[in-house]
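With one protein chain removed, the remaining protein chains of the complex are shown where they sit.
After this line comes subunit A, so read on.
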Amino acid sequence: MASEPARAQPLQIFTPVRRAWGLWLKLSWPPAERFSPVARFVKAPLKRLRFIHFAHWSLLTHMPPRGGTRLPYPYVVFSTTFNGDVNAYIDAFSILIPWRMRLLWQGAFHFPGPEPLGRFRRFITERVVPTEHFHCAYPQASVKMILGALELEEELGRLRREAPGMDDAEFARRWRQLLGRSGAVL
């Protein structure tokens, strides 16, 4: 298993943005992170993609970040771990959530917009800083597998609780339902 290529891939980019844009991000991120209806609305399409393990956006303005010297530009720091091909990952952001990409990077220097795809892909890939060392506790598990396994665990638990009260026919029906639902995650 260890010799197989890891499914999870890390990626990070550091993008200088105009100072006014940094202010916009500072004001707009808290409600998009903490105010549930907004957070759900903004994040739902990304979560539905089921290929992002973790994605973090933050703004770096000083070095050291706390109490340090102000940098000449604020930097959007984007670090993520995802499954699959990097180009497909970037294209998915462009195609599915173009306006959210604008809300994040419109004020970045040289930002070409989320479309056309090729230019946005180049904007990201040219700024990728290679990862020197990476560890994942479950390297062979995709996000889809993990979310599917967590859902399956709930369903199996429900069936275990209810099974003693079922006759064979009822159990067989529920088993087929479970197989049908879980087929995609196996």
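Methods note: contacts are C-beta pairs under 8 Å (C-beta built on N, C-alpha and C of every residue); 3 or more make two chains touch, one makes a residue touch a chain; residues count from 1.
Rule of thumb we're sticking to: contacts and distances are computed from a predicted model.
Among the names given as "Cytochrome bo(3) ubiquinol oxidase subunit 3", "ABATE domain-containing protein", "Xanthine dehydrogenase YagS FAD-binding subunit" or "Phosphoribosylformylglycinamidine synthase subunit PurQ", UniProt records the absent chain under the name "ABATE domain-containing protein".
Within the whole complex, the absent chain has one touching residue among A:R19, A:K47, A:R102 or A:R122, and that is A:K47.
Within the complete assembly, residues 2, 6, 8, 10, 12, 14-16, 25-26, 29-30, 32-33, 43, 46-47, 50, 52-60, 63-68, 71-73, 75, 77, 79-81, 109-110, 127, 129-139, 141, 143, 145-150, 152-153, 156-164, 166, 168, 171-172, 175, 179, 182, 185-186 of subunit A touch the chain that is not shown.
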